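Only a single protein chain was left out; the remaining protein chains are all shown in position.
What follows is chain A.
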Amino acid sequence: MTGYIFRRILQAIPVFMGTTFLIYFMVFAMPGDPIVALFGDKTPNPAVVAQLRAQYHLDQPFIVQYLIYLGGIFRGDFGLSFSGEPVTAILARTFPVTARLAILALLFETFFGILVGLISGLRKGKLFDASSLAVSLVLISLPIFVIAFVGQYVFGVWLGWARTTVGSGAPLQDLILPALVLASVSFAQIVRLTRASVIETSGLDFVRTAYSKGLSSRRVIPVHILRNSLIPVVTYLATDFGVLLVGATITEGIFNVPGVGNTLYQAIIRGEGPTVVSFVTVMVLIYLVVNILVDLFYGLLDPRIRYVK
């Protein structure tokens, strides 16, 4: 087990190096000069531009820029944004906000998704099943910004139950509405996954055996059916958590959440190399860690999956 984890972490190192290089190259190759854009519609003086370019090492060839950046990373220095803030400070500020939002959304979608999916699967073809299928179809086909706008208008402006945008410091109660919006699409997916999986498992021999042994459905449903139906759901949840953690640009924009998606979007538009690369690097790390955790979690759900060697 420890050997397995160690091996996975070793594998992560080249992935990390490769992605920073690729991302840095892509930002470098983006057309347009970010320094010129700092001046808005006004044309800057070439001497001032040259001075600024030197300040951000933009006058150096690509490989030198990359090495300067990489050297900084190993000293814990991720560079500066155009507003003079260290990128490490931006990371430390935005990731906790997005993490809170992601965890909240994940809790909502896991709880409601599995609950509704399980009931649907057990009552296949009944009214509850049909209506939950219809609702999930609607949620899957609506783009998230529609759900977000309608949610914001109804609960924020019209009913006044929630704040329209997330206030400073992103307190938990402000994040509930955006988290529900974020959770809505995945909720629908989880309902469908759980339902299908529950239906399949319910028909298997060991479930019939369990019932014929005289076990009550109170015991069979959670222990025999649900637990064995969860593997595809866990896989989905894990990737979804990764997606949520790296920021939901649209939802964060609509609710003005000072999180990763919002900040990264601004940085890309401005061409702030250090900010973009550092954010994406951290995102890659998150994906790597989440994937390792999921692989370990499989073993808990299904003892047949074992990591030897």
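The rule is short, and it goes like this: a residue touches a chain if its C-beta (ideal position, glycine included) is under 8 Å from a C-beta of that chain, and two chains touch if they have at least 3 such contacts; residues count from 1.
By definition in this document, contacts and distances are computed from a predicted model.
K.L.:
Unshown chain, UniProt name, "L-lactate dehydrogenase complex protein LldG", "Diguanylate cyclase/phosphodiesterase", "p-hydroxybenzoic acid efflux pump subunit AaeB" or "ABC transporter substrate-binding protein"?
P.N.:
"ABC transporter substrate-binding protein"
K.L.:
Given the contact definition stated above, which residue among A:23, A:73, A:139 or A:254 touches the chain not shown here?
P.N.:
Once the missing chain is taken into account, the touching residue is A:254.
K.L.:
Please pick, from A:55, A:131 or A:217, the residue that touches the omitted chain in the full complex.
P.N.:
Per the contact definition at the top, the residue touching the missing chain is A:55.
K.L.:
Considering the whole complex rather than only what is displayed, give the residues of chain A touching the chain that is not shown.
P.N.:
Touch with the absent chain occurs at residues 30-34, 36-48, 51-52, 55, 82-85, 89-90, 93-94, 141-143, 145-146, 149-150, 152-154, 156-158, 160, 163-165, 168-169, 252-256, 258, 262-263, 265-266, 269-271.
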